[in-house]
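A single protein chain has been omitted; all remaining protein chains appear in their positions.
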Amino acid sequence: MSFSSILADIIGATILFAVPLLLVALGGMFSERSGVINIALEGIMIVGALCSCLTLVGLDKAGFGATHPQLGMFIAILVAAASGAVFSLLLAFASINLRADQTIGGTALNMLAPAFAIVLTWAVQGQGQTTILIPTWTRITQENFGIEKADTFFQNLIFKSFYLTTIVAVILFICAYVLMYKTRFGLRLRSCGEHPQAADSVGINVFKMRYAGVIISGCLGGIGGLAFTVAAGSGFQSSVAGYGFLALAVMIFGNWKPFTILGASLFFALFKIIGSYSDSIPFLPSFKNVNSSEYIYLMLPYVVTMIVLILTSKHSRAPKAEGIPYDKGTR
Amino acid sequence: AKKADTYEIALVTDVGNIDDKSFNQGAWEGVKEYAEKNKKTYNYYRPSEDSTEARVETIKQAIDKGAKVVVCPGYLFEDAIYEVQDQYADVQFLLLDGEPHTADYSVYKTADNTHNILYKEEQAGYLAGYAAVKEGYRSLGFLGGMAVPAVIRYGYGFVQGANDAAKELGVEGDVSIKYWYCGGFAPSDDIKTKMSGWYTAGTEVVFSCGGGIYLSCTAAAEAAGAKVIGVDVDQSAESATIITSAMKELANSVVLALTDLYANGGKWPADLGGKTSVLGAVEGCVGLPTATWSMKNFTVDEYKTLFEKVKNGEISISNSTDAAPAVAITVDYQE
Amino acid sequence: MKNYFKSKGFITVLASVISIVVGLLIGFILLIVFNPAYAVGGLGSIVSKGFSSSDKFAKVLYQAAPLIMTGLSVGFAFKTGLFNIGATGQYTVGAFMALVFGIQFQLPWWVCLLAAMLGGAIWGFIPGICKALFNVNEVITSIMFNWLGLFMVNLLLNNMPVMLADHWGASNKDRTAALASANPSAIIPKLGLNELFHSNYMNISIFIAIIIAVVIYIILEKRTFGYELKACGFNKDASIYAGINAKRNIVLSMVISGALAGIGGGIYYLSGTAQYTIVKSLLAMGFNGIPVALLGASSPIGIIFAALFISYIQVGGEALQPEYAKEIIDIIIAVIIYLSAFSLLVKNILGKFIKTDTSNVNAEDKAPAPPEPAPVKATEVGSTEEKGGNE
Partner (left out) sequence: MSDYVIEMLNITKRFPGIVANDNITLQLKKGEVHALLGENGAGKSTLMSVLFGLYQPEEGCIKKNGEVVKINDPNDANALHIGMVHQHFKLVECFSVLDNIILGVEPNKMGFLQKKEARAKVLELSEKYGLKVDPDALIEDISVGMQQRVEILKMLYRENEILIFDEPTAVLTPQEIDELMEIMRGFKAEGKSILFITHKLNEIMAVADRCTVLRKGKYMGTVNVADTTKEELSKMMVGRNVNFKVDKCDCKPGETVFKAEHVTVPSKLHKKNAVNDVSFEVRAGEIVCLAGIEGNGQTEFVQGITGLTKMSSGRIELLGKDITNATIREKSIMGISHIPEDRHKHGLVLDYSLEQNLVLQQYWEPQFQHNGFIKQQAVREYAEKLIDQFDVRSGQGPITIARSMSGGNQQKAIIAREISKDPKLLIAVQPTRGLDVGAIEYIHKQLVKERDEGKAVLLVSLELDEVMNVSDRILVMYEGEIVGEFDPKTVTVQELGLYMAGAKRQDGHDGKKEEA
């Protein structure tokens, strides 16, 4: 083993786990920037992962996946986005049309999603079959490019954990940035999260924009669910292990802005995996006389984040009108 | 609409579900196989929480729904069976991997309507560890679920087997084992990352021992091009990375027990009721799968010779779960 | 005036009842979809199982007690303008402290319960102080403190051999020792209730929880301290203007909220039934406080009923086995919570049918009644920015 391959591994794994955080936190950003607090991200991820994993299994069974692996994966990504979007409509309806408390709707959806996922998984796979296995063809390997396998830094970096979701995430990140800051849509969306009355007074349909924000967060959250499941690599078990909440933290940490969110998700992902490598990286302490020292590493990202937050809290700034249902009548 | 259906053979799960690739699944497959073949009604129940009280409650629920035989996989049921075996003298209990006792371990008692089965996991683990070193692997890993007795026996057996093989080959200095309990029986991203770290750092093969965690292990192995050893059942179909599996015949032992039970008119025969069977090589209940053999350097014939030695006691394997076996190879107990 | 309050409360309750009925109807449809043959019996068991026998009812009470506590934790914070999504972490640390005092130090149950309270309080204190002094959003800190609490507890337990079951003769060390063998005096007294109810689940914890809920109600509604806390929650600037120490109150709110969740953890594990298992996932009981608080409209009394109700239909849901997956009950609960989000709408509709008595004292041009505020106000997740606060 060489240091270069470990380094490649760490970078690769960091990116792999940063992708779901990035996607979901960006989703949250769209929703909150439009004025709707989205604590349902966890639930949205679960639904996205559920539907896309079922799709992958279906494609696998049909034999389509093995022959067109990346097309199959692309279909799954579309399904993830669509299902996340549909699920997020429930949040949109309650919090936009009915002006209900947004945390209630979100909490309900977070409860609904895993229960629904279990029940549906059983309905599809048979009673008691809680795991949906992800076909192996989803990973992009050297063979897909006809490259000879070799133990080089770049091959280790790229091909160990390379999925279409990573490429999609990069593209979506760029799109998200452009959409948010360079388009008419983005300007209008942001105005709804800051001052919906102002938006309304210049003829912007606040309801529509908020729906758009929530639906985008549903799409990104759904894809994020799939990205998490492939990254976790052990099939889908009606859970995304709290990544939705983590993404919420990433979004706040990232100050509701795309680039800082990107930084925050890489940061979280790096600290998440670094502990697993502590025994192979010489300069990391391995706490030999402590039982279960892995927990020390698991705690690290949170401790560091706390410190960073305390230092930077002065600059943190949430969309002003988020969480407040828009009522034309209020002035 | 039907209201009350009854199920004659009931399985109550410990934690996890019947697809846990472990106790629950093995036992469930046994129940299913026997019941379907013999036209018995059967079903399974899951307790509301991980506590003796909830397990007792669920066993009662199963009995309310007409269970005549209740199969309880896992040592977690020890207290619960102790509580219910006398209350429901007409119901037959099958406890896998444990013996009933009081909550404070002061009294052990297996009633006549209860039969316990224990396994010699250390033998299976031994065979796997021995095979891996003989096959040529030097850098091994043991990934345990939780540090529960069965898993510990597998693990310590694995260490002993690897040690003996290394000694035979005179490579004690080269063989090393990374040894870690991940703290659960469910796969997770953390386990996968940890295994990736191991493989990248040079580990060639990992004995993944416990429930669904093999999923995390094979995912990491696939990416790293490394190998995995399966557990409990022949898992070679699950992934191409699995070179062999340390098996114990859970399902089979359940089928055999149920057959004996019904052959005796639905009651445990005298040699089983109130007794504990310990199943190992002698009973043919542990071993490596020869039908799907994929190892090259370590042959089926060599394996058979080894198995005989284990069976006839020529090789003695410690089944202690208290202290790690003393060995000459390097074992890195990570906690 | 009294009439007005009555009818307002009546409408609130009626709105909740409607959510529940509709939720159950949707649940019934689900049952029909998944297994029509048993749907009627299934619904029957959901709505009646909890009362079907004394031991089932004991189970309802057993589950409700910690739920009341975590519900109170979330609800109390809501009332004071904070969203404590960290009840899970506080619950975990509370459970840990209770068990340490019970197993390691061999102290009686009430000391352990106080320790649990302390543990939860500490875990609420840190996010509180971060919010008060550094203006760090409490949602993000408490999410992180959930994980920190879990990891810390697991780390400590793994390094405290006396705490684990194997030290007390068991064969496993993935969980803490059973209190029955480690220290029976740490088990919350049953006072013969277990005999009465024919169930080992039964102990006095439900009464402890209800008493605490009533105390919290009195604090919030009858005492100057509650007046201050709520004022801070509604309008921090105005409470500073009124000479209230807003920073201290934020910290206190989080401390109390954490203490409540901590007691929840203590109550659950000191009942002597469950042992704390060292796993890497957050405990659901803490999160379940959120729906309980929402269903109970954050009012301490409402929370008692909400927790009892949720526990009740959960017990009914268990009884759906083996014909149905017991998770169906979670779907039903989620639907009920979702519908309770509509309560504003339901109340408006109901309000039109049931004329509220608005006997104006001195009406200003017959000014309209204020809109019914949503059950939970001031849940500003994410608004870290703060104006005018003095440093």
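As written, the chains take the letters A, B and C, and residue 1 is the first residue of each chain.
Here is the rule we use: contacts are C-beta pairs under 8 Å (C-beta built on N, C-alpha and C of every residue); 3 or more make two chains touch, one makes a residue touch a chain.
Values in this document were obtained by computation on a predicted structure and should not be read as measured data.
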item	value
Chains shown that the absent chain touches, full complex	A, C
Contact residue for the chain not shown (choose from C:F134, C:F234 or C:F305)	C:F234
Touch criterion as defined above, residue of A:A62, A:A123, A:I147 or A:A198 at the omitted chain	A:A198
Residue in contact with the excluded chain [from A:A62, A:A123, A:L187 or A:I307]	A:L187
Positions on chain A where the hidden chain makes contact	182-185, 187-188, 190-191, 194-195, 197-204, 317, 320, 328-329, 331
Chain C, residues in touch with the chain not shown (by the definition above)	1, 4, 222-225, 227, 230-231, 234-235, 237-244, 358-371, 373, 377-378, 387-388, 390-391
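We take it that only the chains that are shown with their structure count from here on.
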item	value
Chain-chain pair with the highest tally of contacting C-beta pairs	A-C
Averaged-CA centre spacing for the pair chain C and chain A, given as whole angstrom	28
Intercentroid distance (Cα basis), chain C paired with chain B, Å	38
Junction residues of chain B, two or more chains touched	44, 183, 188, 190, 335
Multi-chain contact sites of chain C, meaning residues that touch two or more partners	154, 158
In the complex with chain A, residue positions of chain C that touch it	30, 34, 83, 85, 130, 134-137, 139-141, 143-148, 151-152, 154-155, 158-159, 281-282, 287, 290-291, 294, 325, 327-328, 330-331, 333-335, 337-338, 340-345, 374-376, 379-385
Interfacial residue positions of chain B with respect to chain A in the complex	17-19, 28, 44, 178, 183, 186-194, 196-198, 200-202, 212-213, 215-216, 219-220, 222-225, 239, 332, 334-335
Residues of chain A that touch chain C when the two form their complex	32, 37, 39, 90, 94-95, 98-105, 107-112, 114-116, 118-119, 122-123, 127, 239, 241-242, 245-246, 248-249, 252-253, 256, 290-293, 295-296, 298-299, 302-303, 305-306, 309-310, 313-314, 316-320, 322-323, 325
